[in-house]
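Note that one protein chain of the assembly has been removed; the remaining protein chains are unaltered in position.
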Amino acid sequence: MTAIYGLYDNPETAQRAVDGLRAAGVADADIQVMSSEPFEEYEFSHKDSATWIHWMAGLGGVVGLGSAYLLTTLTQQSWPIKTSGMPIVAPWPNLIVMFEMTMLGAILATVLTLFVSARLPKRLPVLYDPEVSNGYILVGVQGPDRNLTAALENAGEGRVKTIG
Amino acid sequence: MAHRWGMVVDLDSCTGCEACVTACHAENNIPTVGPTEAARGRAMHWLRVERYWEGDFPDVKVKFKPVMCQHCDNAPCEAVCPTYASHQTDEGLNAQVYNRCIGTRYCANACSYNVRFFNFFNPQWEKPLQLQLNPDVSVREVGVMEKCTFCVQRIKAGKTAAKAEDRELKDGDIQPACAQSCPTGSIIFGDLNDHESRAARFTHSPRGTKLLEDEGTAPKVTYLQRQSWNEPDTQ
Partner (left out) sequence: MNRTRNNPLADDLVRPLLHTSVWFYGGVLVLASIVACGAAAWAYQLWYGMGVAGVNWPVFWGFYETNFVFWIGISHAGTLISAILRLVNARWRRPVTRCAEVITAFALMIGAIFPIVHLGKPWLFFWVAPYPSSRELWPNFRSPLVWDFFAINTYLIGSLLFLILPMIPDFALIRDRTTGRRQRIYGALALGWQGTTTQWHRLEAAMQIMAVAIIPVAVSVHTIVSFDFSMAHVPMWHSTIFGPYFVAGAIFSGIAALIIAMAALRRMLKLHAYLHPLHFDNLAKLLLLMSLLWGYFVFSERLTVWYGNVPTEMAVFWSTQRGAFAPFYWTMVVCNFVIPVSILSFRRLRTIPGVVLVSCGVVVGMWLERFLIIVPGLSTKQLPYSWGHYAPRPAEVVIMVATFAAMALLYMLFSKFVPIISIWEMKVGNQPHPAVSADEDEERQGLWRARP
């Protein structure tokens, strides 16, 4: 794996680095920005595609609801047993089970989507520098096809490193 | 038509002698828990004679009634059991399936009549008392609930005998142990769907009341109130 990246100690410099890379012709999807905390107010946090996670949560909820409906009604009918004069398929208690499984479905779908869309767990060699945990922001490109050192150095105070 | 088992207890002729309690113990292999456990409130009397004293000496009145599982049509104990151990059969009995019971004791809490009992320990019979156990009735292990079954083993035996003899069941063929042993014949058991049976006829007696009727449990045991011949206007 080859890569070039810069480590900057504040988000404004990181933003300039990202703009510099764009000016040098690198596509948004190839620019990786890593930090030890999210920086929601800066534009570089928003260059990625929007997340599907909300739709997936809703889908998970629907799957949970359907499963619960089938679980309760089918099993109650598979061996009808009379209890307390209640109907064999008891709607009010079944609603409770349906509610819980709806929420469980939404929650599990959310977490699953998070792992899949954030591509966790990661095993392959990835671009990373432990200095990120010390508060530096890493702006870099994996497998660059041109010389980007100038773009990264011109952003401001920071260190530029290469791998491979 | 399917059977619908019910019971009538005539409080007028009942003397409170508790022969029924003893007979129930013997018939159904109910363990005797011993004095220490009984003092802790673990005695298991599927059928008990409740006594209430009113007034002060010398005007003391005592009222007593035998109370057993009422085999309610709207039994509060059935819906709360997580494993269907308590459910209603097609013949109206409230069945307790020992093998399904995991001992949550919720049914006992839900029962307004407190007629359900729990095996706090494994029942034991000192030798040679185990020879008296009724082979038609299972012995329950620790951790399961039990209660009056209207002597379901006798109901089953009666139906089997009638079928073997290729005849219909007659009223009086099936007698639970309590009904059989009552010296005054105060406990009457029968098929409520058989309108000729004594149980069905006495259920509609003007003296008939149900225990805790306004709870809405629809019990199938009818109690015939006492008629006191020296106080004609009192109930």
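Here the chain labels run A and B in written order, and each chain numbers its own residues starting at 1.
Just so it is clear, contacts are C-beta pairs under 8 Å (C-beta built on N, C-alpha and C of every residue); 3 or more make two chains touch, one makes a residue touch a chain.
As the structure is a prediction and not an experimental result, all values here were calculated from the model.
For the options B:Arg51, B:Lys156 or B:Lys170, the residue in contact with the chain missing from this view is B:Arg51.
Contacts to the hidden chain, counted on chain B, fall at residues 37, 40-44, 48, 50-52, 67, 76, 79-84, 100-106, 108-110, 112-114, 117-122, 142-145, 211-212, 215, 217.
If you put the missing chain back, the residues of chain A touching it would be 9-11, 32-41, 44-55, 57, 71-72, 75-76, 78-79, 81, 83-84, 86, 90, 93-94, 96-97, 99-101, 103-104, 106-108, 110-111, 113-115, 117-118, 120-123, 126-128, 130, 132-135.
Heads up, the rule we're going with is that only the chains that are shown with their structure count from here on.
Considering their complex, residues 81-86 of chain A touch chain B.
Put simply, chain B touches chain A in their complex at residues 73-81, 84, 86-89, 218.
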